[in-house]
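As you look at this complex, bear in mind that one protein chain is not there, while each of the others sits in place.
Chain nomenclature is as follows: A and B, assigned in order of appearance, with residue numbering initiated at 1 for each chain independently.
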Amino acid sequence: MSLLDVSDIVIRYGRLTAVRGVSFSLNEGDILFITGPNGAGKSSLLRAIAGVTPIVGGSISLDGKSLAGLAPEDIARLGLSMVPEGRHVFGSLSVEENLLVGTGMHVGKNGWRARVASDLEAVYDTFPILRERRNGQAGLLSGGQQQMLVIGRALMTNPRLIAIDEPSLGLAPNITDQVYERLMALRAQRGLTLLIVEQSSTRAVMTGGRMVLMRGGQIVLEGDAREVGTGDQIQAAYFGYEDH
Amino acid sequence: MSNATTVDTHALDSDKIAVRQPSRFSLAGRTIWTPLLLSLLLVAIAVITFMIGSRPFNQTVIDVFVRVILVVGLYVFIGNSGVMSFGHIAFTCLGAYAAAWLTINPAMKKISLPGLPEWLLATKLPYWQAAVLASLFAGVMALIFGRVLMRLSGIAASIATFAVLAMINAIYSNWESVTGATSSVVGIPIVRTIWPYMIAAVVAVFIAWAHAISRSGLALRAARDEPTAAAASGVDIPRERLVAFAVSGAIMGLGGALMAHSVGVVTPDTFYLGLTFTTLSMLVVGGMGSLSGGVIGVVLLSALIQALRWLEAGVPIGDSTFAIPKGLQEIALGIIMIVILALRPTGLMGNREVTLFRKKTK
Partner (left out) sequence: MLQIVFDALTLGSLYALGALGIALIFGVMRLVNFAHGDVIAFCVFALLWPSVDAVAIVFAGNLPWYLLIPFVVLVGAGLSVLCEIVVFRRFRDASPATMMIASFALGFVIRYFLLMLFTSRPKSISLLPALSQPVEIFGARLPLLQLITIVTTLLVLAGLTIFLRRTRFGLEMRAAAENFAMARMLGVRANRVIMLAFALSGALAGAIALIFGSQTGTADIQMGAAIMLMAFIATVIGGLGSLGGAVLAGFLLGAASVVMQVVLPVDARPFRDAFVYGAVILVLLFRPQGLLVARGTKERV
C-alpha cells in the first residue's frame, strides 16, 4: 500500500477551478517533485493535502486512512508535516521554541522528553547554525536560516511525510544547495518521504526522483525526473505548446 | 418586500470603470429602484401607523424612523468604506444638542444653559430649520475630526472613532453651562406627527444612495474590495473616506436633532454605548455592505423588539394571559441576533440590494 494516495481531486475557489482531477500516489521513502508555472494549482494541491483548503471532489488518504474532513492538526498528528510557502517562522519566539511547538502532539508517549531532547540534537546536528542561534529570536534569522528552521521544525514532529512548498523561493542558489543536501541526507537517514513543490524542474533533475508537471490545474507530464525533466517535451508542456 | 428580487452589488461595482464615461445616468436609472422601494416601505409603515392612530404605536414608529436615519448614516461610512466605526453616535449627540440650543425657548435657555453665546441664547428657530443646521454642524464637525482620523485604517481607526465618542461624551457630560452636564436638557419642542420623521428617513436613504453611486462612493467601495488595485489606479482612499465620513456625520446629526424633537429631552448618556451598539447591531444584522440591509435591519429588529415587549406585557390567550418574565425580552433579542449572525455571517442581505429587476449574470 502506498503512503499517500491522492485520487482525482478537485479544488475550487468560488467559480474558479484551481485543481481539476489530479491523482498520484507516493510510497514510503519516495521523493516526488510537483513542478509547473505560476497558477498551475501546485500550492492549492499541497494545501488541500494538509487539510487547509477544502476539496470539492476526489479523495486523499494517508496510509490507507481517508483525510476527508480532518482538521490540519489531525493530519499533522497522522504524520504528515506541511512546510507552507513563505517560511512561516514564529518570529517572536526563539529558534528553539519554534522547534518545540510541534512536539506537543507526542506528549504522553513513553520517553517523550528524552525523545524531544534527542530529536533536538539531531536537528541541531543537521543544521548547526540553528544550534548557534538557538536562543535568538527566529524573526531575526536570514532567509536561508529560516528555511532551515521550518524544515527542522517539521522534522521535530517526527513525520513520515514532509510536504514542502517552494523551499528554494527567495534563497541564493548556494543556500538552496545546502537545504537540498540536508533534505536528501535526512531522507537517507530516516526513510523520510518527500513531496516537494518547485516552480522549475531544475532541482528535480539535479536531485532525482519522480516528477509531475502541472499546468492549468492538471498533471500534464509525469515520470522520472532525470528522464522527463531533460527531454524536449518538458518545455512544450511547461509553456503549453501544442504537441509537435 | 420578500418577493422583490435582489442583485449583487458586485454587478454594480463592475460599473465603476464605466462611470468615467457618461453612463452615470444609466447607473442611476438602474439602481434607483433600491431607494424607491425602501422609501415605499417607509411610506407604507407611516400610512399604516397613521391609519391605526394609536399614540404609543405612533411614538414607536417615530423611533423606528429615527433609527433608520441613524443606521443609514452608519451605512454611508461603514458600509462603503468597510471600516468599523464605534464613534458615529458622537455626531448624533452633537446634532441633538445643536437642535436643543436652537429651539429651546430663549427665556428657559438663559436659566438652564447660561454659558451659550448671546446670539444663540436669543435664537429660536422652527424645528425643521434647526434640524438642517444641526445636521450641517454635525457634518462640519465630522469633517474636522475626519481630517485627523481618516489617516488611520483598520482597527486603529475603529478605536480612534470610539475615542471621539468617549471624548464628546466626557465633554458634554461636564460642560455645565453649555450642555447642562449630565442633567437632562428639557424644553425642546416635541414634534408628534410621523410625517417629518418619515420624510427625513426617506431623504437620508436618497442621500445614501446618491453618495453610493457618486464617483467618490464608487471609488470608496472599490477601495473596500480591492485596496491595492484602487490605490494603484489613483483612488485617494483617505480623501474618499473623509467624504463618506462627513456625509454620514451629517446624517447622524440629522437623526440626533429629530431624536431630540421626538422626546423633548436630551442627556449625554442617551448618545453613548447603548445607542451605538443598538444601531450597529441593526446594520450588521441587516447586512453591513448594503443600504437595503441597514433599513431592513432596523425595521425587522424594531418589530422584533416590539413583539417581545408586547409578550412581556402579556397576551390574553383564552381566559389566561401569557406573559414572558421581565428582562427576557432583551435576552431573546440577544439570542436571536446571535442566531441570525451564525446562520448569515454577512447579515440578512449580505452585499445585495433590493431592486425590481434581476441583473443578467454574465
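Simple rule for what comes next: contacts are C-beta pairs under 8 Å (C-beta built on N, C-alpha and C of every residue); 3 or more make two chains touch, one makes a residue touch a chain.
Because the structure is a prediction, the values reported are computed rather than measured.
Undergrad: Check each of B:151, B:239 or B:309 against the chain that is not shown and name the one that touches it.
TA: Of the listed residues, the one touching the omitted chain is B:151.
Undergrad: Determine which one of B:166, B:210 or B:304 touches the chain that has been left out.
TA: Answer from the full complex: B:166 touches the omitted chain.
Undergrad: If the hidden chain were put back, which residues of subunit A would touch it?
TA: These residues touch the chain not displayed: 50, 52, 71-73, 76-77, 81-82, 84, 88, 90-93, 97-98, 100-105, 107, 139, 153-154, 157.
Undergrad: Take the complete complex as the reference. Which residues in subunit B touch the chain that isn't displayed?
TA: Listed in rising order, the touching residues are 83-84, 148-149, 151-156, 158-160, 162-164, 166-167, 170-171, 174-175, 273, 277, 280-281, 284-285, 288, 325-328, 330-331, 333-335, 337-338, 341-342, 345-347.
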